[in-house]
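Note that this complex is displayed minus one protein chain, with the remaining chains in position.
As written, the chains take the letters A, B and C, and residue 1 is the first residue of each chain.
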Amino acid sequence: MTDSPLARALLLVVDLQQPFLAAMPAADALVRRASLAIAAARRLGLPVAFTEQVPTKLGPTRPELIALAGEKPTVFAKDAFSALDSAELQEFLEVQNIEHVLLVGIETPICIYQTALDLLGSERQVTLLTDALGGRRPDDCAVALAYLAHLGGHALPTETVFYSVLRTTKHPFFRDYTKRVKQYA
Amino acid sequence: MTDSPLARALLLVVDLQQPFLAAMPAADALVRRASLAIAAARRLGLPVAFTEQVPTKLGPTRPELIALAGEKPTVFAKDAFSALDSAELQEFLEVQNIEHVLLVGIETPICIYQTALDLLGSERQVTLLTDALGGRRPDDCAVALAYLAHLGGHALPTETVFYSVLRTTKHPFFRDYTKRVKQYA
Amino acid sequence: MTDSPLARALLLVVDLQQPFLAAMPAADALVRRASLAIAAARRLGLPVAFTEQVPTKLGPTRPELIALAGEKPTVFAKDAFSALDSAELQEFLEVQNIEHVLLVGIETPICIYQTALDLLGSERQVTLLTDALGGRRPDDCAVALAYLAHLGGHALPTETVFYSVLRTTKHPFFRDYTKRVKQYA
Partner (left out) sequence: MTDSPLARALLLVVDLQQPFLAAMPAADALVRRASLAIAAARRLGLPVAFTEQVPTKLGPTRPELIALAGEKPTVFAKDAFSALDSAELQEFLEVQNIEHVLLVGIETPICIYQTALDLLGSERQVTLLTDALGGRRPDDCAVALAYLAHLGGHALPTETVFYSVLRTTKHPFFRDYTKRVKQYA
């Protein structure tokens, strides 16, 4: 990924656990869009990590998402709303020298919001993959997203970000990516 | 509340009186969201105050809201649109050393707008709790809110603000807060 | 109007002629909101002027609007899209020492847009009374309005602006204004 706009980037999949998904509208679409982001990130060599909110109680990330992330998925348990509260994730970001985090998951006004603020505070870039973010209250999601964009977060669709990495139909991943775009539409 | 993002903050509940509520769409939802804000503020030690527009004529704040604010609720009568027109409220802000006001209530394009402008003019921070604000004309509310955000007001959902204070599921108020979130959904 | 936020301001009513109104959706609501703006401006001592696009061909401003503006309404004919193209209006702005123009009328993406740009270019303030502006294509109106706000125009509802001038229910015009607000809702 050197010289790519996503060099030193991580895709962070936040709290896509069944109890949260069950409480929100359009959960199926959100899972499809998160699937697209994970599949594209993996194929383009971008590291992928997951957070899980109190997984001992709320259970793991939806299995079909974890399955897309390869054999040894990186998963961080947390009990705070910000993912940066996990000392293991903090260490991971530093060891991997991550300078840019792409966020997908739930909920935009709570865990995504606090995670994004902490990442911006740590001088990292934050991209909010708008179609792969959600929450119980869509209006609240829109308000929180606008606020994060105002603070310097990049609010962009998943396809926009990954087509920008591909740049051309000649990219070796282009055909496969196009298939994924249709599969997860 | 020291070290909290809401240290030196006040929740100001503006003009939630029945005649105004009766004239607007979605009044019930607004009262529920204001209830959430008041309940959360109280439990987290944040002072709460109310304004009432010409209460001798228009009556008091909706009783279920006042009831959430404890035994001696702080209420300021006013006949101007800006809450800062009340000398008692001005004094309260100074004596309590309030540097940040969270606004809920009605109407966004009139009393909320003028109050927010006066607060910004007094070098205080203003947070507009978007889901707990309203008015007769929803399009006008959205326009006024966008203008206030442009001037430096923080437009954020109620849940975003209070989950940011809690920060973690280990916070002593977390369980109770979650119950409130469901109760006032 | 000295010391008022609208000192040195003019309400400019742009091209509210029947052929344009007939081509747009929600024309009745637009005429009601323009009526509110004109009535409030007049009562508060704010000068009001009208522009008419090629009136020899397209006819005059809707009579009920002109009627609200007093006995000798100020009307400028034009054949350009920008109102500033009228040398008479230019002179009027200079002689009356107008530093701030409140715009209502049609169409936001054409005549309002070009007029606002010319006013901003002449170092005057521009307020766009959002509920009293319109056009054939509502999406185009929203895009043009956002662009003008980005350039420094104040996009605000009519009620927001005039309630800001009144400031209090004790203002001598308050009762009458409230009646107008209901009449033109």
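One rule holds for everything that comes next: a contact is a pair of C-beta atoms (placed from the backbone, for glycine too) under 8 Å apart; a residue touches a chain by one contact, two chains touch by 3 or more.
None of these values were measured; they are calculated from a predicted model.
Remark: the absent chain touches shown chains A, C in the intact complex.
Only one of the listed residues, A:47, A:60, A:73 or A:157, touches the absent chain: A:157. Among C:35, C:51 or C:82, only C:82 touches the chain left out of the display.
Seen across the whole complex, the unshown chain contacts subunit A at 130-131, 149, 154-157, 159-160, 163-164, 166-170, 185.
The set of subunit C residues touching the chain not shown comprises 53-54, 79-82, 85, 109-110, 113-114, 117, 136-137, 139-140, 143-144, 146-147, 150.
In the analysis below, only the chains that are shown with their structure count from here on.
Contact with both subunit B and subunit C is made by no chain of the assembly.
Simply put, subunit A must spin 90° to overlay its Cα atoms on subunit B, rounded in steps of 5. Note on chain placement: the centre of subunit A and the centre of subunit B lie 33 Å apart, centres being C-alpha means. For subunit B, the set of residues touching two or more other chains is empty.
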